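Below: one structure in structure tokens.
Removed from the display is one protein chain of the complex; every other protein chain stays in position.
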Amino acid sequence: MSNHAEVHAHEHGPILTPWPLVISIGILTMIPLAFMFNFVYHNPFAAILSMGIGIPLCIMGVIGWVREAIGGDELSQGLGFGAMGWFILAEALIFLPGFATYWVLRLSAVDWPPPGSVDMPKLMPAIMTVVLVSSSLTIHRAEGLLEAGSIAGFRKWLAATMLLGLTFLLMSVYEWNHLFHEGFTIDTNVFSSSFFSLTGLHGSHVFVGLGMFLGMLVPAMAGRVNKTYVRAGSLYWHFVDIIWFFVVSQMYYW
Amino acid sequence: MGGNRLYRALSTALLATASGLVRAAEEELSEFVPYEKIVPREIEDPAAGFDHLWYEVMVDITIIGVVFALLALYFLYRYRRRSEDEEGSQKPLSRLNIIGWALIPAFVFMADDFFLSANGWQLYDLYRRVPENSLEVKLESAMWTWDYTYPNGVKTYNELRVPAGQPVVLRMTSRDTIHSHFIPDFRIKEDSMPGRVTYLWFYPKEPGEHVVSCAEYCGQLHSRMYGKVIVMPREEFDAWYQAEADKQNIKLTKLGD
Partner (left out) sequence: MSTLKEWIFTTDHKKVGLLYLIGSLAAFAVAGMSALMMRAELTSMGPTITDNPGDYNTWLYFHGAAMILGFQIPALTGFLANYLVPLQIGAKDVAFPRINALSVWLFYMGIILALLTFVVPDPPDVMWTGYPPYSTITFGNTALYTFTVLLLGFASILGGVNFLTTIAFMRAPGLGWNKLNMFTWCTFAAFILQLIFVPVLGTAVTLISLDKYLGTHFFDPSTGGDVLIYQNLFWFYSHPAVYVILLPFIGIVFDIIATFARNRIFNYKAAVYGGIGGIVLLAGEVWVHHLYVTGMPDWIRVGQMVTTLLISIPVGLLFISLVGTLYKGSISFETPMLYALAVVFLMLIGGLTGIPLAIVSLTLHVSDTYYIPGHFHYVMAVAGTFAIFGGIYYLFPKFSGRMYNEFLGKLGFWITFVGVNVIFFPMMIVGVVVGMPRRYWDYSQFPAAEPYHHWMTAGAGMIAIGFTIVLANWIYGLVAGPKAPGNPWGSRSLEWTTTSPPLDHGNWEEVPKIEEGWGPYEYGTGKA
């Protein structure tokens, strides 16, 4: 290419990054291939092998990506928040058909709950709700402190948020385990199918949210913070929180 | 286009739309009867209605297509480039023209759409309104066969024998995957699936044989899932029906109507 191009490229620094490719390969081996090895071709060994390749690739990819990008590349500076809005629109539409399916099945059912269901616990989900709502408040506080310029305060409240999120996940695991023991599993009936699919889907979002927070916490330890990223991440967390209201009201209290 | 002419054209288009709407509302809405309320009247054959409407729609879309195509071809010829640095000379539209060129075509298209909807709905009524004196046969489809059960319990496989001159209604369900009972000669198909009961009816007038084919992908041998509708003269049918009942050891209940 011409001289101009090189000079230009030098000024702005072309972004060359291996991490998107690494993550893609990681995703391919970690989920589709592993799933197929296990469930379609009944070869758990190959499945574990496949995940053994995929999970490290994904972790490496995410770490590498975050390290590269945390300083903020000039183009996306500030646009991340709006983009998260678009992404949340898409996310909401992942949940909507799940709920729609559940509503159709439930409203057209002859008797509900269908045979095989157990009494849904009422106390645990209430506690979980409280935990998740508080985590929304703590992340809001962390964001506020960051705006005010206190990285140390931000770190503290972010860590608190993550702790609450983790607590929520552990409680979900406990809850699932408890239901399994009562013989209520994903293949029991249409209600259990909906229940585990929707709570599982929501749980996976909590998990992803925690991952995003980890990507903030680690650089924040070294004093580096990308504000756009923080705002987008906290928006996502609020969204996950709101979805939980739908899940909990439809699954436990209706 | 001058303002006055524009408004005249607009109001004409509006009128056309309105008349389309009125037609839809008046004729169709009042006649639309759900399946349960059967009105006794002369049997109208939807297959004949299909052929008629199909022809009308073909004429309709051909005219639209030809108008657009000819116009484009004419422009292509008339405005071909004559010198290397020539440029197009279209002027920006005035506000009135922008609105006119959006609303007038929109209303014309809408009028055509409503006209087509009205006709389509009317015909759909025929398809869904089962005549009272129909022969009701149960159909259970499965990979890859059609199993028919007559009112008196006679069962046949891949072969539906019916008397000429009597409408036939099929109540359909499926044992495994989704299938679709398609009789090209009677211009009708409807899916059958597990967990739901669907129906279709047709009107065999003359004796003869017709292909039934599966029209919903249902597995490896989807294309080999076919059978026959055999339309027999009334007396022949009755004789067959009785003989078959005897053969299948069924106590004969008197036939349908």
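Order as written gives the chain letters A and B; numbering starts at 1 within each chain.
As a convention for this text, a residue touches a chain if its C-beta (ideal position, glycine included) is under 8 Å from a C-beta of that chain, and two chains touch if they have at least 3 such contacts.
Because the structure is a prediction, the values reported are computed rather than measured.
Among A:Ala90, A:Ala152 or A:Ala222, the one in contact with the hidden chain is A:Ala90.
If you put the hidden chain back, the residue from A:Leu21, A:Val130 or A:Val173 that touches it is A:Leu21. Interface residues of chain B with the unshown chain, by the touch rule above, are 34-35, 46, 49-50, 53-54, 57-58, 60-62, 64-65, 68-69, 71-72, 75-76, 79-82, 86-90, 92-93, 97-98, 101-102, 105-106, 109-110, 112-114, 116-117, 119-121, 123-124, 126-128, 176-178, 180, 182, 184-185, 187-191, 193-198, 211, 213-224, 226. In the full complex, chain A contacts the hidden chain through residues 1, 4-5, 8-9, 12, 14-21, 23-25, 27-28, 31-32, 35-36, 39-41, 65, 68-69, 73, 75-76, 79-80, 82-83, 86-87, 89-91, 93-94, 96-98, 100-101, 104-105, 108-109, 114, 186-187, 189-190, 193-194, 196-197.
Here is the rule we use: only the chains that are shown with their structure count from here on.
Between chain A and chain B, the centres computed from C-alpha atoms are 47 Å apart.
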